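Questions regarding the structure given below will be posed in turn.
Just one protein chain is left out here, and the rest sit where they should.
Labels A, B and C are assigned to the chains in the order they are written; within every chain, residues are numbered from 1.
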């Protein structure tokens, strides 16, 4: 097997320079690559274009990069939970492209599966359709949307082996596997890095061929955005 | 959960009538729905269009349906191992459409993912491209290929639960999950039918929403097409 | 007149045995509380889960297990987890039988606006555009008029659209409405104590109401 292990987040992101386009996995704060985000903050790399379903909260997730003005453009589907985001957007410091969540996911899939474009009905007849090719199949209109072209994909998995095979846990899977397939270079941080042969080949979510660098992360905070519980009767 | 269990193969295929289009999972003889094929032979349903990567061998797999002249048209990528197939093809009894294997898989995916068409470079400049729209993206030509439209998908899984969730074993996975997603009605036969809650939600290959009927198969033969072994030193 | 729970309760009656259902944020989320006994329904959450269960007991919350509203939830026996591409794949291929979501405006031809108010901070459409463009059956749960007292059932939407010609049914605090294929809102049921005239007054779009529109049964 091919060994993809790097020492830590700093090494994994060492060649991410100003102006690059990054995909970052996660949904809300669930399944985000916490270690790599911290390393990007530390590296002070700037003018990033970030493709991510959300933009974190003020003091966590992508909010940390926003706070340091490291993001030039955000491509996301929902950015509701972030005051600093709103401030930068309204002041014109931050470019934002909002796209439907399914379109976001499928444009990742398209990149990972070598399909230059896909057709989706999402956004037909809305401002999302402006400037896009609309095409009718079987009586229904679809927009043609292009595969993403990202320099780096940064994902967070539960377990991974030294060959880069990844397994995700529960709904922290979300965008991570499709983004892992879509990056020109894919960096995976994992809660537990294991030897090859440990993971069941039938239950690998992302085959190692899609992963270029892997490291065991540390100090995962895994913050909960909306704590909702039942009382025990 | 929604219970998808039917008693057996006969019940599962009861409404498959003459002239229907079926997708059948498997690669060679690996992971084919043996029980449903036998039930289709017994039911003597005719003029079927079968979408399957291969066409079985003379006395097993889809070869059993061919032997009884139940297949009108075969859509496949490779049909090499079947003398009866060759006879019917050369005599004009059987229509055959050969398509690239990746195109076959991706047209299933398109159906399951609600994408009316996909773009693939496979077949550009060859007779496969005849009559198809060719389109250039980023300097490379692609063919536009349509999503399959199959009345039934028949797949074979290793384990499944009563809600229709499926888990496949080793390379018997192959086309099964993508076809499971692609049928208007999807029938799954499994080696072991288990109660809901038995399968790990993180390791379900095909969510039950894609499966309409499930039953525990019996007497799996699992014939090996090319037995290749090493001698123990 | 119905309260939010009343709207949710009425919508729950639209859910049939064997349905896969996607519930949006807000009133739609409450629908889960009123699914009739004996009905087997599977809730999809578009962040990648089929078989959404109730909130976890205190102390049992799992940061890796949330719904599309980012709330901590639980799974159920038979749940399945998948990635975002498959989640919207099954939405686009219409494997989800019913989608219930909120709206700012619905037009009499079934257009919906629910994601953007010009001049205000835009949070994004999330999965709403995918859901309304794909679902075969969409019910809107909303207040009949906005905070300024203006009707939300309109001849045409004034806000940026989320999707076109997609809404089949609307439940508000005043009643239950079909969106007719030829255009217009057809009043099916009045909320308890609400008259057709009151509903007509609150509805800017074309309203069709028979003389004997029944009052909703509790």
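What we mean here is this: a residue touches a chain if its C-beta (ideal position, glycine included) is under 8 Å from a C-beta of that chain, and two chains touch if they have at least 3 such contacts.
What you are looking at is a predicted structure, and each value in this text was computed from that prediction instead of being measured.
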Inset, instruction - Could you tell me which shown chains are touched by the chain that is not displayed? - result: A, B
Inset, instruction - Among B:152, B:175 or B:215, single out the residue that touches the unshown chain. - result: B:175
Legend entry - Options A:65, A:104 or A:204, residue touching the unrepresented chain: A:204
Inset, instruction - Can you list, in ascending order, the chain A residues touching the missing chain? - result: 1-3, 111-115, 161-163, 165, 181, 195-197, 201-202, 204, 207-210
Legend entry - Missing-partner contacts on chain B, residue numbers: 27-31, 53, 76-81, 86, 89-90, 98-106, 108-109, 120-128, 158, 168-178, 205, 222-232
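One rule holds in what follows: only the chains that are shown with their structure count from here on.
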Legend entry - Farthest chain (mean CA position) relative to chain A: B
Legend entry - Centroid distance [mean C-alpha coordinates] between chain B and chain A, Å: 33
Inset, instruction - Can you check how far apart chain B and chain C are, centre to centre, with Cα atoms defining each centre and the answer in Å? - result: 36
Inset, instruction - Any chance you could list the residues of chain C touching two or more other chains? - result: 49, 75, 81-82, 85, 88-89, 91-92, 134
Inset, instruction - Identify all positions of chain B at which a residue touches two or more other chains, and write them in rising order. - result: 113-115, 201-202
